[in-house]
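In what follows, a single structure is set out as structure tokens and then discussed.
Missing here: one protein chain of the complex. Every other protein chain is in place.
Take a look at subunit A:
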Amino acid sequence: MSAVETFAAEAHGINKRFGPIEVLHDVGISIPVGDARALVGRNGAGKSTLVGLLTGLYGANAGEIRLGGRPAPSLGDRQGWRERVACVYQRWMVIPHLTVAENLFLNNQPRNGLGLVDSRRLREESIAVLDDWGLDVAPDLDAWRLTVEQRQIVEIARALLQGSRFIILDEPTAELERREVNRLFERIRGLQEQGVTFLYISHHLEEIYEICRTVTVMRDGRVVADARLDDLPKDRLVAAMVGDFAASGAGRKSGDSASKAQMAPGLDIGGLTLKDSLEDINLSVHCGECVGLAGLAGSGKDKIAEAVAGLLAPDAGTIAIHGTKTPLGDVGAMRAAGVGYVARDRHVSGLFPLMSIGDNLTTTVLPKLGPFGFVSTGRQSDMVDRQIAELGIVATSGSQPIGELSGGNQQKAMVGRALASDPKVLVLAAPTQGVDIASKDALYRIINAARDRGMAVLVVSDDLDELAICDRVEVIFRGRLTRSFARGWNDQDVVAAIEGLY
């Protein structure tokens, strides 16, 4: 421990591009040894990218990263990175079919004289570590049997065993109960006293005040604030995250077309309840209305969308389209009743990347394109050409594989697929995620046009730009609708409600 080593991690003048898009602009951060730093920002602010750079997942296009006072190892030197920084992600990073002991000493096992793994010492040392952490699990337990809390502790313990004194926690409490969160925090505080440095990423701002000392706020790929949390009250923290849009909502909306004349019922959700996720959700979207459903990841907003799409059957509650109740948990029936659905992640649950744009657009309407289930290529390509023109998809032809298109054009096709069946209700989850600016505007126009034609539109999102096209925003927090904002809302209030600070 030389005197030089006063910063656990530093980044100076970092620029990072993915393809043509610059996601980090001249970012700098310095975390002194022993600090507990919070990193906050809205989705897309660049937090994950910064973490990726600090953990060596990828390199910066410009700038310097230093860990423990020395320049960061080369990207290929995984061992070098592991010794200096560890990251506990939301997703599982333990190996499910190895035992707890093997996971603790992964690639770091005690060896015997022959250079083989010394299983007796492995076991003994694991027991010592587990005792140290007060973790009541057997070292021989298969790791997949661990609870989320136990798994996180195993990951943190492993990081420390590998010599890392700087630990990044990426939303560690998202899946934990309050009691478990408290225990985790106690352990974090204990480690802080031993000089371990933490970078803590969370959407739950109240937690940050609980265990962090300082905060770095990111917005649009820049660091916009660096402060001690004592000096930064919550409202100013939220203001820094949201930016200068003091009162927007309506302000940014193009064309005020809230035709209050159409108040016919479109989508009506009544008493929707799902164990551990949703509690008595009541939500109505009128024909010709666009409603935003905002909430954190895991708040239950996506479950509502999936229930309306028929992808999951709720434990209780009703869903009605144009006043007619629908059978629940049946995708086909929901579509027949008039629901068009755009799933959150087009790569996971939307695209057929090897198939043509035409096939992707017409997936759900093939029965309408010919007799006995045969698809008339003429009728299909007429429909596809018309849709490509209407949606403004840039492609060589309808027969081009959709995997070759840009994200924005793929997303237009996903919305096009939902619209192809001419639905009464349109449900979109994060419809402009990962899409360039021009395509975003095009998508907003498409969604607005659908609403103006009298569709009931539900936008499930926590992106302020996406919410800005809505006539009304409902906020869900931990499975309950908490607040409703009419047009003309203040973005800061919406964000505070989303983060649970109301």
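As a working rule, contacts are C-beta pairs under 8 Å (C-beta built on N, C-alpha and C of every residue); 3 or more make two chains touch, one makes a residue touch a chain; residues count from 1.
Basically, contacts and distances are computed from a predicted model.
**Student:** Consult the UniProt record of the chain that does not appear here and report its protein name from "FAD-dependent pyridine nucleotide-disulphide oxidoreductase", "Ferritin-like domain-containing protein", "Urease accessory protein" or "Autoinducer 2 import system permease protein LsrC".
**Tutor:** Missing chain, UniProt protein name: "Autoinducer 2 import system permease protein LsrC".
**Student:** Which residue among A:G76, A:G113, A:G323 or A:G373 touches the omitted chain?
**Tutor:** A:G373
**Student:** Kindly state which of the options A:H203, A:R335, A:K424 or A:R472 is in contact with the chain not pictured.
**Tutor:** Of the listed residues, the one touching the omitted chain is A:R335.
**Student:** Which one, A:L104, A:L328, A:A343 or A:A430, makes contact with the chain that was left out?
**Tutor:** Selected residue, touching the omitted chain: A:A343.
**Student:** Based on the whole complex, identify which of A:V85, A:I167, A:A395 or A:V495 touches the chain you can't see.
**Tutor:** Looking across A:V85, A:I167, A:A395 or A:V495, the contact with the absent chain belongs to A:A395.
**Student:** May I ask you to list the residues on subunit A that touch the chain which is not drawn?
**Tutor:** On the subunit A side, contact with the omitted chain comes from 309-311, 331-332, 334-335, 341, 343, 348-355, 359, 363-364, 366-367, 369-370, 373-377, 394-397, 399, 401, 403-406, 409, 417.
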